[in-house]
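The complex is shown incomplete by one protein chain, all other protein chains being positioned as in the whole.
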Amino acid sequence: MSILIDSETRLIVQGITGHEGSFHTQQMLDYGTNLVAGVTPGKGGEWVLDGKVPVFDSVRTAVEVTGANTSIIFVPARFASDAILEAADAGIRLIVCITEGIPVKEMLQVKHILKSQDVILIGPNSPGIITPPHSKVGIIPGDITRPGNVGVISRSGTLTYEVVYALKQAGIGTSTCVGIGGDAIIGTHFIEILSHFEGDSQTDKIVMIGEIGGRDEENAAAYIANQMTKPVIGFIAGQVAPDNQRMGHAGAIIEGGVGTAEKKINALHSAGVQIARYPDEIPSLLIG
Amino acid sequence: MSILIDSETRLIVQGITGHEGSFHTQQMLDYGTNLVAGVTPGKGGEWVLDGKVPVFDSVRTAVEVTGANTSIIFVPARFASDAILEAADAGIRLIVCITEGIPVKEMLQVKHILKSQDVILIGPNSPGIITPPHSKVGIIPGDITRPGNVGVISRSGTLTYEVVYALKQAGIGTSTCVGIGGDAIIGTHFIEILSHFEGDSQTDKIVMIGEIGGRDEENAAAYIANQMTKPVIGFIAGQVAPDNQRMGHAGAIIEGGVGTAEKKINALHSAGVQIARYPDEIPSLLIG
Amino acid sequence: MRLHEYQSKEVFTDHHIPIPRGRLAATPEDAKLIAEELHGPVVLKAQVLMGGRGKAGGIRLVRSPDEAEEEAAKILGRQIKGIPVRRLLVEEAINIQQEIYLGLTIDRQKGQTLLIASAEGGVDIEEIARSYPEKIYQVGVNPLLGLCEYQARNLATEIEIPRHLWRQFNAIALNLYRAYLDLDATLAEINPLVITEQEQFVALDGKIGIDDNALFRHHNLVDKRDISGEALEEIEARKFGLAYIKLSGNIGCLVNGAGLAMATMDIIQHKGGKPANFLDIGGGASAEKVAAALRIILSDTQVETVLINIFGGITRCDEVAHGIRQTLQEIDPKIPFVIRLVGTNENEGRQIIENAELETAITLADAAEKAVALSLEPVP
Partner (left out) sequence: MRLHEYQSKEVFTDHHIPIPRGRLAATPEDAKLIAEELHGPVVLKAQVLMGGRGKAGGIRLVRSPDEAEEEAAKILGRQIKGIPVRRLLVEEAINIQQEIYLGLTIDRQKGQTLLIASAEGGVDIEEIARSYPEKIYQVGVNPLLGLCEYQARNLATEIEIPRHLWRQFNAIALNLYRAYLDLDATLAEINPLVITEQEQFVALDGKIGIDDNALFRHHNLVDKRDISGEALEEIEARKFGLAYIKLSGNIGCLVNGAGLAMATMDIIQHKGGKPANFLDIGGGASAEKVAAALRIILSDTQVETVLINIFGGITRCDEVAHGIRQTLQEIDPKIPFVIRLVGTNENEGRQIIENAELETAITLADAAEKAVALSLEPVP
């Protein structure tokens, strides 16, 4: 087993004909993902990637024709929030948004709309999800992972690669790796993914990669202390980051004392999470 | 038993210090309604109606102090949608909005917000609810009803009075009478109230008073045919109304053939509803 | 409140929806001048709020400025459904490739706005909706989110707008929704929305209806309200906040509440009489308002009997009775009245009326029967 993506996944790619969309669609196909269609308004009826993937004008049509249940979004930031809403409206149940740079105002609205719907949004600004060895919905390079029993959750992109690669180098495999995205407003936070891993029979340990800003790690710490039975290893990037170039007082008022790497590390440590000082330390903590 | 209001009802009046609010608050008190407080922003701390009713600045405070669970709204149209949202946000579970003239755009938003909340909105532009002999949340004159086993639902104001009064004259009593309101966008439609009456042990028969426009009666007809076991007597006002001064085609397109008194009467008749030709006929149909 | 075609088109222009070039003309000379400015064939369109103006001769295609002047003179002299034509819209004639229907209105039941489109627009759209409902596409708009681009795009797909025109179509749909929101409209319709032979979208005709409850936000529109299409009584009624619609019968009705007013008309008909009007004095009417209502009823020369049916709630029967007595003291109508007062302060009210020696009734059926009987008697 794995989390979020499995043998039932039927994936469509929104923005399949764009530069990134087409490159990563090929990568996902090569990896073995069950990719059933692409969507690019105005290009419906074409077949792309050597005629292997049909393109539809709308998510709705793609879902009707192919029975898709999962979508990955590569459309430009200007159109991405509309793409998320389109996917949700068409009945897609898992939406992975790779696009970065979506305005906060739009994401606040999208998040509120999705609240009342039975849909999971990963991202935006996420590297996606990979379940080695045969399924990925995202841009995480396939060859840097191997199958295994460690679940990985991260707010970062390339830092995630660094970590799963370090695991692979140490002979440790990944059950599923989820990049939840680096933006201020994201669809799914650490806690939800932790709970998926807690319930996943293939996952024995979890690596959680946080960074400075927000209080997602602090919330996760409380959740781990109260709800998790599986061991969690943590790493927080930004320990030597300069003072955040904050503006105004409002952020400080609502975030209170949280947000620094030190506070996050302390919170996680108190919750029983072992903390790596740098990514290369993670494998030894998992083995040890 | 009765529907919507009962011995658990703890009522506040939003707009209690206004002309209408204060008059009808007195009427409701005289009738025996369990009225616990009023709300008028800026007048918190006062006691009104001979010092019997405390006034609060906000619904939230009123709820905190008095444990109110029901609200009736008399505030002017300009402020009424905000008042509904305030009540819902403060945890009120039944909101009766008497105010008429709320812009449609605001009501569309209010209705969508309330959808995701566990709250019943009656109205706007409703005469309210009365359960003779001791509780009313609204402006229906108390002395024109008597307790009994007939549930009354109506879209109109004074026509409702006419009907319950005709029932009383004929010696027939009312379990609960609900005015759902005459506006285009209302919180609760016939169907929901029919279902309450179907489940109410005190109600044996139901009188449903509709009028031209919309398709609420047609929907109710379908519901009655499929879900109701109790007999329903209907009356539709506007049988000789002039052609609705419709503008454009859009209304005709979406309403299709529905909306006229004739269509509504036919739909209800097919659903087994006995139709009165005019209000004074209703009692004989109930007895007969 | 309804906007004229030319007003709707001003709104379209403000919201970046293309319309034909053209201007308003109040005289045949204006029409000629505008036709000269526009070069080439022009269309003259009578600006009346009634439907069916085309069949009534209110729309003419002309080839020259002189012809424009000539035809304008004819239309401006005409009445359409009893309403004199005061102004014409003079517009360039458009080469039409396709006529589309695009409209926004409220779905009361679902509590949302619908965007409606059909590949076959034009005057027969209602007939198409009835006979070929599958040709009409609808999409519900979340009122908290507004119309989304993907929704407009999906609609473009369904009515088979050519792909290279999607962007234009989407912009028009989104702009129409924006106009609808900005104006507190309950209807915003472009019919037909045409694709020209130059592959441009143009709003050839438009209708906008504004939510009367939101007019307080749109004083500029209220100031421009066109009352030329309304009966004098209706204009007077609106001044006093009364809902009045003139009908063809001889029993004048004064009632509180729209539902009760309709039921009163219904029962008059059932008892064999004919209502002269619908009149709702609303809730809590003052004596002055009642007096105004009664004056409006009595100004209709067809009225031979008056039925006053008041079920007091917010409305107080004594207040109504004062209004009646006041009016009867001013005007001596010399026609019979039947008055029914029930509810709040009915005793006080009846006393005032009794002093005036008017016919009264207790039940609605009784009141209607008496009024009908009186209305059938020969006028003295």
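Miscellaneous remarks
Per-chain residue numbering starts at 1, and chain names A, B and C are given in the order in which the chains are listed.
Convention: contacts are C-beta pairs under 8 Å (C-beta built on N, C-alpha and C of every residue); 3 or more make two chains touch, one makes a residue touch a chain.
On a predicted model such as this, the values are computed, not experimentally measured, just so you know.
Put simply, the missing chain touches A, B, C once the whole complex is considered.
The residue touching the chain not shown here, chosen from B:L85, B:V119 or B:A241, is B:L85. Screening A:D57, A:D200 or A:D216 for touch with the missing chain picks out A:D216. Remark: the residues of subunit A touching the chain excluded from display are 20, 77-78, 100-105, 107-109, 111-113, 127, 139-141, 144, 154-162, 165-166, 169, 182, 184-185, 189, 209, 211-212, 214-216, 219, 235, 237-242, 245, 247-254, 256-257, 277-280. Where subunit C meets the missing chain, the touching residues are 144-145.
Not every partner is drawn; the one left out touches subunit B at residues 41-42, 44, 57-61, 79, 82-83, 85-86, 89, 109, 113.
Just so we're on the same page, only the chains that are shown with their structure count from here on.
Chain centres here are Cα means. That of subunit A falls 54 Å from that of subunit C. Centre-to-centre separation between subunit A and subunit B, using Cα means, comes to 48 Å. The geometric centre of subunit B is 28 Å away from that of subunit C, both derived from CA atoms.
Contact with two or more other chains is made by residues 142, 144 of subunit C.
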